[in-house]
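With one protein chain removed, the remaining protein chains of the complex are shown where they sit.
Here the chain labels run A and B in written order, and each chain numbers its own residues starting at 1.
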Amino acid sequence: MCLAIPGKVSQIEVQDGVRCGRVQFGGITRHACLDFVPEVNVGDYVMVHVGFAISVVDKDEAERTYALLETMGVLADELAPGGADSTPS
Amino acid sequence: MKYLDEYRDVKIAHKLAAEIRRRSTRPWVLMEICGGQTHTLMRYGIDDLLGDSVQLVHGPGCPVCVTPLEMIDRAIALARRPDVTLVSYGDMLRVPGSETDLFHVKAEGGDVRVVYSPTDAVQLARTQPGRQVVFFAIGFETTAPAHAMAVLQAERLQLQNFTLLVSHVLVPPAIRTLLGSPKNRVQGFIAPGHVCTVVGVRDYEELVHEFHVPIVVGGFEPIDLLEAIHMLVTQLEEGRAEVENQYSRSVQYEGNQPAQKAVALVFEVSDRKWRGIGSIPESGLQLKERFAGFDAERRFDLADVRAEEPTECISAEVLLGLKKPTDCPAFGTRCTPEKPLGAPMVSSEGACAAYYQYRRHLVTL
Partner (left out) sequence: MRRTTNTGVISLHSELVSNDETKDLTAFSCPVPLPAGERILLGHGSGGKLSADLLQDVFLPAIGNPVLNRLEDQAIVTLNGARLAITTDSFVVKPLIFRGGDVGSLAVHGTINDLAMGGAKPLWLSVAFILEEGLPIETLRRVVASMRDAAANAGVQIVAGDTKVVEKGSADGIFINTTGIGLVREGVTLSATQARPGDSILVSGMLGDHGIAILAEREGIQFETAVQSDSAPLHALVASLLEATHDVRCLRDPTRGGLSSTLNEIAASSGVGMELLETSIPVREEVRGACEMLGLDPLYVANEGKLVAIVAPDSAETALRALQNHPLGKDACIIGGVTAEHPRMVVMRTPFGTTRIVDMLAGDQLPRIC
């Protein structure tokens, strides 16, 4: 219950009093309702579920946590003798 | 694809898995709630990566699986009416009701259509004024805002031929039921990231305070789930029980306020039956009185379509994580995706189907 994927907002307009726009997912484009993300701008990424944007992807959070993961990876390399191992038994 | 591919990075996945294996001193029992998360775990073989460091069990996170028999039967009854166009998400088409499923009904000549978005259903109603368009509105909290908007749009357009057959369920009451069971073995939860994107994190704080079990809000890509598992294992090893947010690129503490407002406008909390589990109080949503005109159960007489569920069922034990699909005597033999005995075998997110489809080569049947 929760298939939502990130897409880039390429256009925003108001139709029948509803804020909507076009969102690109890796080369295909679909219209989506943007009423739940009033703060969104063209160029932002949104999580889209059944044709509705339910959040704007927080770029800073994404970068911060990703950087943490990469650091953790480096630490793991340093701590484990011989480096990180791959698949277990 | 941005914000997707990074979270499938192989090196980071292996490092996270190694960290989890290093940190874990016993096979903690962890449950993910959402069907989409189950799908990812199965698809990428994450349980293999983690070995014995944790034991993953799969929760009732598939609204397809937990939609009560009665609701499926009602959808079928509606689809059989010559004046009705029954519109549904693809997931629901193969779920068995008491006697048949929507796929068979379509074969018999019923007008059953699949859509990606509820706005497509509204559009259908607009372009076919002569048909009664009924939208099978299933889902967790993630999908409720979209359904609310569909109703508001239909109201604005003054559509006379559009109704919803509502079968919405809420996650926290299910977790509460699970944690309240004396048979519960789950020691930590991965909360569903898209549900929390909509409703925020507060409900899960209450659960943590009540049951002293760590909960991490997790995303849906393999790195998200591995990171969430890592956070849970760390908490458990340190004896903590808190709510943490792994999926912070999408989930904020307060959730999505405009989405919550739309839901509050159109829906209210109600008791709901969960297939295989039974009735859980205040675990569902129904349309508010103001929108009664868009309620298919009021427009059409469905009161005599009832079904009884067995009070105990291994579906329930699987859904509550007490048993693995492979513990079921019928798994893979009498119960397969082509001839499913219960809902968890039908939806590709159902624990049984996921096990059968992706992992049965590891199990002797």
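Here is the rule we use: a contact is a pair of C-beta atoms (placed from the backbone, for glycine too) under 8 Å apart; a residue touches a chain by one contact, two chains touch by 3 or more.
Please read all numbers here as calculations on a predicted model, not as lab measurements.
S.K.: Using the touch definition from the top, which of B:Arg21, B:Arg80, B:His104 or B:Arg126 touches the missing chain?
M.R.: For the chain that is not drawn, the touching residue is B:His104.
S.K.: Based on the whole complex, identify which of B:Leu124, B:Ile215 or B:Leu287 touches the chain you can't see.
M.R.: Touching the chain that is not displayed is residue B:Leu124.
S.K.: Just one of B:Tyr7, B:Trp28 or B:Tyr89 touches the chain that is missing; which is it?
M.R.: Final answer for the missing-chain contact: B:Tyr89.
S.K.: Taking the full complex into account, find the residue in A:Leu3, A:Cys20, A:Val46 or A:Ala62 that is in contact with the omitted chain.
M.R.: A:Leu3
S.K.: Residue by residue, what part of subunit B touches the chain that was omitted?
M.R.: 1, 4, 8, 10, 13-14, 35-36, 39, 42-46, 48-49, 62-64, 69, 87, 89-91, 93-94, 96-101, 103-104, 106-108, 113-116, 120-121, 124, 139, 143, 222, 275-276, 304-315, 328, 330, 334-335, 337-343, 347-349, 356-361
S.K.: In the full complex, which bits of subunit A touch the chain not displayed? Write them out.
M.R.: Counting over the whole complex, subunit A touches the hidden chain at residues 1-3, 5, 7, 22, 24-30, 48-50, 86-87.
Assume only the chains that are shown with their structure count from here on.
S.K.: Using the touch definition up top, name the residues of subunit B that touch subunit A in the complex.
M.R.: Residues 1-4, 6, 11-12, 14-19, 21-22, 34-37, 48-51, 61-64, 89, 116-120, 139-140, 142-143, 145-146, 149, 153, 156, 192-195, 197-198, 220, 223, 227, 246, 248-252, 256, 258-259, 262, 349 of subunit B touch subunit A in their complex.
S.K.: Spell out the part of subunit A that touches subunit B in their complex, as residue ranges.
M.R.: Subunit A residues touching subunit B: 1-6, 8, 16-18, 25-26, 33, 35-38, 45, 47, 49-52, 54-55, 57-58, 61-62, 65-66, 69-70, 72-73, 76-77, 80, 84-89.
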